[in-house]
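Following: one structure in structure tokens, then a few remarks.
Every protein chain but one is kept in place in this view of the complex.
The block that comes next holds subunit A.
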Amino acid sequence: MISLTSPIRTRAHEWPAGVKLLALAVATALLFSARTVMPQALAFAGMVVLYILPGPEFARAGWRSVRIIWPFVVLIVLWHLVTADYAAGLVIVLRMITAVGLANLVTMTTSLSEFIAVIRWITTPLRRFGLRSEALEVAIALVIRFTPVLVEKGHGLRLAWRARSTRRAGWRIVLPFTVQALDDADHVAEALRARGGLQAMQTNENK
């Protein structure tokens, strides 16, 4: 499965994921505490510079991820044009784009395995309180593996429907789709148990 990490290497790819996440949390908190136009405009400009520095291709990929919020930007701009409350509107729009832009930068410069390492670092001390962190790691791997499998099965069901009916399949195929998913879950659980269960996977990993 394709992750949203940028294939264009930047210097930020080398920074530790935990530091980037902490910096993002601090930056987002600051953004929401600043209520005037000037700091928001500076933060916005800084965010744009961070996207431009690694080159035009990186900036274009970043723009594709951030532009999903444009309907909300249009909505808020129109709203504040009508109410004639321009400064407040500018603060809100700038803050929204900067917050999403900065968060997306962390996503673009951090690989999936680095994120999973952070999750492991956070969850390991929680084992003392009964959290099965090894089960969480197996579950993450299962979701990543099973999403494309389910999508393919859903596609197969749609094709089967189309071969028999001129109407759209719609929600009716969700039932066989979910039954298949339940059966798959049972098969995978049996397979895991046959190989010694989650406990065995954990000890193998540590050897």
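The working rule: a residue touches a chain if its C-beta (ideal position, glycine included) is under 8 Å from a C-beta of that chain, and two chains touch if they have at least 3 such contacts; residues count from 1.
Basically, contacts and distances are computed from a predicted model.
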| item | value |
| --- | --- |
| Name under which UniProt lists the unshown chain, selected from "AAA family ATPase", "ATP synthase subunit a", "Protein FixC" or "Biotin transporter" | "Biotin transporter" |
| Residues of subunit A in contact with the chain not shown | 1-5, 24, 28, 65-66, 68-69, 72, 75-76, 79, 88, 91-92, 96, 99-104, 106-108, 110, 112, 115-116, 119, 135-136, 138-140, 142-144, 146-147, 149-151, 154, 170-171, 174-175, 177-179, 181-186, 188-189, 192-193, 197-198 |
